[in-house]
Each structure stands twice: as C-alpha cells, then as structure tokens.
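One protein chain is absent from this view; the other protein chains keep their places.
Per-chain residue numbering starts at 1, and chain names A and B are given in the order in which the chains are listed.
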Amino acid sequence: MMNASDFKYVESSQKESKEQIRPSLTYWKDAWRRLKKNVMAMIGLAMVIVIVLSAIFGPMLTPYSYSDQITDFSNIPPKIEIYQIKDGVYVYLSGQYRLILVSEDGELVERLPQIGSDLIHRVYTYEYEGLPVEVDYSNRLLEESDVDIVITYDGVTIDQPTKSVWNKTFLLGSDNLGRDVLTRVLFGARISLTVALVATLVNLFICVAYGAISGFEGGRLDNFMMRSVDVIDSIPLLLYVILLMVLINDRGLWTIVITLGSVYWVGMARLVRGQVLGLKEQEYVLAARIIGVPKHKIIIRHLIPNAMGPILVAMTMMIPTAVFTESFLSFIGLGISAPQASWGTLANDSLSAINMYPYQLLIPSFAIALTMLSFNFLGDGLRSALDPRLRKG
Amino acid sequence: MKNYYLKRVLSAILTLFIVITLTFFMMHSIPGGPFTREKALPDEIIEILNEKYHLDDPLWKQYLDYMLGVVTFDLGPSFRELGRTVNGLIADGFPASMKVGLFAVVVIIVFGIPIGIISALKQNKFVDHAAMFLATLGVTIPGFVLATLYITLVAANVDFIPITWINSPQNIGESIFRYIGPVIGLSGYSLSFVSRLTRSSMLEVLRQDYIRTARANGLSERRVIFKHALKNALIPVVTYIGPMTAAILTGSFVIEKIFVIPGIGRYFVESVSNRDYTVILGMTVFYAALYVVMVLLVDVAYSFIDPRIRLGKKLGD
Partner (left out) sequence: MKKILEVKNLRTTFFTHVGEVQAVRGISFDLEEGDILGIVGESGSGKSVTSLSIMGLVDDPGRITEGEILFESIDLSKLTNEEMAEYRGNEISMIFQDPMTSINPVFSIGNQMIEVIMRHTKMTKEEARQRAIELLKMVGIPEPEVRIKNYPHQFSGGMRQRVMIAMAISCNPKLLIADEPTTALDVTIQAQILELMRSLKDKINSSVILITHDLGVIAEICNKVIVMYGGMIMEKSDIYSLYEKPQHPYTRGLLQSVPKNVTGTKKRLIPIEGTPPDLLSPPKGCPFSPRCPHAMEICLKEASPLYRISDTQEASCWLHHPDAPVVEGFVKVEVK
C-alpha cells in the first residue's frame, strides 16, 4: 500500500548506491586471472614446470651417466618376465638370447655364461652355480602356442613365467649398448630443451629487432624489409634449416642452436612489425619523440614492453616447433653427435629396433609429444588470456 | 583481375629465383668440392671429374649453366651415384611419395572439413569437445610419433596390417592396408589443423551479420549453413590446403624413412647423409617449385571463391 511518504523526493546520495564499482586490474593481472581459470593451460604450465625441473635435476639423481655402458645388460625392457628356476633364484631371457640372473624384485644381477647351443633342437645352454640351465625356445617358432620357452634346471622344468616385474636396474629399460634409457632421456631433455629455449631466444631477439625497426621506420625501409621476409617465408623454413645444417658440417650443440635461431624468426617478423605499427601511433610515443628521446630508446623502453603480449605467446609456441625441428634433424641424421643425445637422436637410433624393442622408440617419442603438448596448451591459454578483446573492467 | 594473377605469377618466379640462387651459392661455398670423401681420391681422378662436370669453370658460368638447366628442367647429375641424374632420382621416387601423399590429402579434406563443420554446429557439446581434444593431440604430437604409436600398438599386433610399405602388393588387402600407417603419420597434423581451422572459421562466420540477415529473410537453416556460411568459412581453409598439399606430396622424410617407402623424401635423406650436393640442391629446387606452384594454384582458387579479390574494390555510384 502506498502512503504519502512514498511521494517524497529522494536524496541524491541514495541514488548513487545503484552505481557499479568493480576493481580495475592491470593488463597482466587480468591476464593471469584468466589464465588461471583455463584448466588445460594450467595443466600445460604444470607439466612444463615438471619437465624443466626433470631436465635440470633429473640427470643428477640417476646413478648413471648418459654414456655409461653395461653391455651385458643391453636391450632389457622396463618390464620383464622372469622364471624361477630355484628357490629365490630367477632368470630372464633377453631378446638377444642372453640369460640374466635377476633378483626377485627386478634387480639385474649378472649375465649367466652361455656354454652351449643346439640349433637343431633350438636349445641354448647356460651355466649357473656349476649346473647347466637349458632353455628350449622351439615353441617360439610355432604359430600358436601357449608356451614361449621351456627352462630346465637341476631337474626342474618350468614353461610359464613366474611373474612379471619392473626392471629395477634400468627403470625405463636399457638401450642396445646397455645404457640406461631413463638417464639418456633426462639428458636428452636437457639438450632438447636447451636447444629449443636458446634457439627461441635467439629468434626472439632477431625477430623483435627486425620487426621493431621495420615497423618504426616505416616507409620504403619497412616495405623492403617486409618484402624480403615474405620472399624467404614463402618456402617452408625447414628446407633452409636442413640446407644450413648440411653445409655447416659441424654437429655441435651451438651449430644447431644458431641455425634454428637464424631461420624461424622470419615467421614472426610480421607479427612484431604489426604490433609496433599499431603502437607507434599512440600518444605517448608522439610525446616521447617531441621531447627528443632517441629512437632506439623509444623502441626499447616503450614499444617493445607494450608489444610483449603477442610476442610472449609466439615464443611459447615456438618452443615446441624448435623441439620438433631438432628431433626431426636428428631423425634424418643431422643432429647432435654421439654419445650425447637429444630425444630426436634417441628416437632415430632406436628406429631400426622398432619390432624387437619398441619401448626404446616409444619413450623418447612420448617425451617429445608430452613436451610439445604442454607448451601448446600453455601457449593456447596464454593467447586467450592475453587477448585484449576479452578484457572486462 | 589480370593484375592480381600477374602479380602472383611474378612473385612466384621471383621467389624461386632467389631460393635457387641462394641454394646454389650455399652449395658452392662448401670447401673441398663434391668429390672429397673420407678416403681421398687420387688427384688426377678428381681433376678429370672436375673437368667432366664443369666444376673448374668460373663460378658465374656454373651458375648460368645451372639456371639454364633449371629452366629446361635439367637438374644435373648426381655426384654420388655416378651415372644417375637428379631428374632420374626424382622421377624414381616421386610416384611413391605422390601415391601416399594424395591418399593423405584426400583423407584430410574428406574428414577434416566435415569434422570441423559438425564441431562448429554442435559447439560445446560432447562431440565438439571430443573432436577438438583429439585434434589438439593431432596437432601437437608429431607425425612420426603417431606413426610410431601406430606401429607398436596396431601393426605389430595385427597380422594382416603390414608394418612397412609394400611396393608390390599381392592382394587387395595389402594394397589398401599398407597406406594406413604412412597416411596416419602424414595426415595427423594437417587433419587436426584443418578440423580446428574449419571449426573456428565456421564459428566466426556464423557470428556475422549477413548470416543473421539470411535467417531474417526466412531461409532454411540448411541453406544458411551450407550455402551462405560454408563458402565464406572455407576461404581460410583453402588457403591452408594449397601449401599443405605440396608439403605432403613431396613426402615427409621421416615417414618415408620409418615405413621404408621408396619416395623422394627417403632419397633426400640419403643424399643428405651422403652429402650428394647436386641431389640436395636439385631436390630443394623441386620442393620449392612444387610449393610455389601450389600456392599459386591456391591463390587462383581463392580468387574464385572470394569475389572481392577477383574484382577488386570499386564504388558503385
């Protein structure tokens, strides 16, 4: 019900409470807030951190170095089937038909010497504690068979593995020279990531310098610089990298870094130049010029920091490209020289053994894929987060 | 309109010219010449070979000779496999690369575009999320990793699926199944990229005002999507498919190595490890040329889809 007091005029102060006040955020805080909400990007970030930490500290934590070889234990997978030939005594038959003594929980103890081979009946004989161990592998040649090998020792015959255990000596298995795959992968991480990061930084430096100068100067210089970039960019950049690597016969880390770093910036020069073009019309730039601030200072202190957003995104996306390119180069034989290895070299080396020992190819491939995935998720998230069009308040 | 095509063709020729020149001079900057090997050949032999292949001519003459050769489609002899020409090697290897490549391109177009469209139409539903998740994986996981996974998980365990490429298949099964692995490796990235691109392009187009106008005029939803939206949405996709085709047709080095396909990719890799410079040079020229031609074709196709490009901007009244 209405009454007379309802029709009194309202004080202006009461009306102001209707106004909305939202806290204003800086560009970066706002972007971080948006990034945090993006689940995939956060997962990517977490994985990137894990990978980087593993690369830095991992190799220190393993008992092996990347070149330590135990040839007796070559090509042993991460998970092995062991046969109990006697109480507390287990053996494993490797793909190369070596018989390895294994502890109950998966430690490789020693290789048992081979003392005989009967190729007609398909039996190899080894020796343990003075007694022969016979391994009959004739069943492997049958099309269908429940039985793989039959081991006879001291009167006992077993035809089924006792159990499967995880390899405790080499957590991810060993390669064809008896090197620990895990250690190699961790060292590989160091190499692959270092190459990727440094190459990206080199790219960034060249790209930003080139793009900033081109955009800032404008006019004919800009035209020429951008046309040149376009011509270079019209062929897949990978070709240039391959050619350069072929020419510069050196297989060192720095060669690869410089090569990668001097080619890929081309793809982003336009982006940076576009940013600079947009920013240089801003009033604070005009003000700086009037005051007489030298050109290079304007570029370095005003334009570049403000263009950082897209540049940052481009950098994050360049890292997986660099990882991929480096792996690719290694795969075709243009990568780091042995015994050092990047993930690409590891993959390449194990390619021929893909049938027998797939884990040797899978593990570095997986590392490559995981790294690229993480950086891509992160990069995607960054791109959305830094997009000024999505800014609210 | 003629202007547009002319500019494109000139630009293509210029690019090729620069790339060939660059590679030529890069190749010739290597100390020692192409006949230097670990086990040095006797000097007289080197001299004879140099003379035979005109390597003792002044540099500018060699350059002109080479350019002339390129224009007449003669890319010179191989220095490692004496007696064979670069052209010969390319002709040998291209058919295999092309077969697999075409298969991959067809797969990409036939599957990638519809997946993108469906994801756009069912945005944020399960189909969309699932498809885009797979696409993200496909784009970030390198082709050779996918190929590796395929081999270890599928080909190794299934009998009738061959692990490596079979050049002379014995039956229908073999001739079809031998494509699966290489096609997965070759198309993984692009298939995913095309799906994502089609989807985002479609979404962008569906937001446009002219789509609203089409609906406001009472056109059926089917017409709105498949006539009005699709043509616009495909523009960026077409732009991508051109260069993509060139890259795929010339065979990924790595995929051919993994599956032992006798394509030019593999020959390229071999020539790289052998330091067979004319072959490297010649194949690079071949790649570049093919690439540039595809881009040109795309530009032409593009002008047919988008009349704004074809007819230039003019004012009406």
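Rule of thumb we're sticking to: a residue touches a chain if its C-beta (ideal position, glycine included) is under 8 Å from a C-beta of that chain, and two chains touch if they have at least 3 such contacts.
Every value quoted in this text rests on a predicted model; they were computed, and no experiment measured them.
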Visible contact partners (per top-of-document touch definition) of the missing chain: A, B
Option touching the unshown chain, where B:Thr72, B:Asn157 or B:Asn217 are the choices: B:Asn217
Touching the absent chain when the full complex is considered, from B:Asn50, B:Thr164, B:Gln208 or B:Asn274: B:Gln208
Residue numbers in chain A that touch the chain omitted from display: 2, 4-10, 14-16, 18-20
Residues from chain B at the interface with the omitted partner, ascending: 208-210, 212-221, 223, 228, 231-232, 305-308, 311, 313-317
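Just so it is clear, only the chains that are shown with their structure count from here on.
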Complex contacts: residues of chain B adjacent to chain A: 14-15, 18-19, 23, 26-27, 29-30, 136-137, 139-142, 144-145, 148-149, 151-152, 156, 163, 243, 247, 253-254, 257-258, 269, 272-273, 275, 280, 284, 287-288, 291-292, 295
Contact set on chain A toward chain B in their complex: 231, 234-236, 239, 242-244, 246-247, 320, 324, 327-328, 331-334, 347, 351, 354-355, 358, 361-362, 365-366, 368-369, 372-373, 376-377
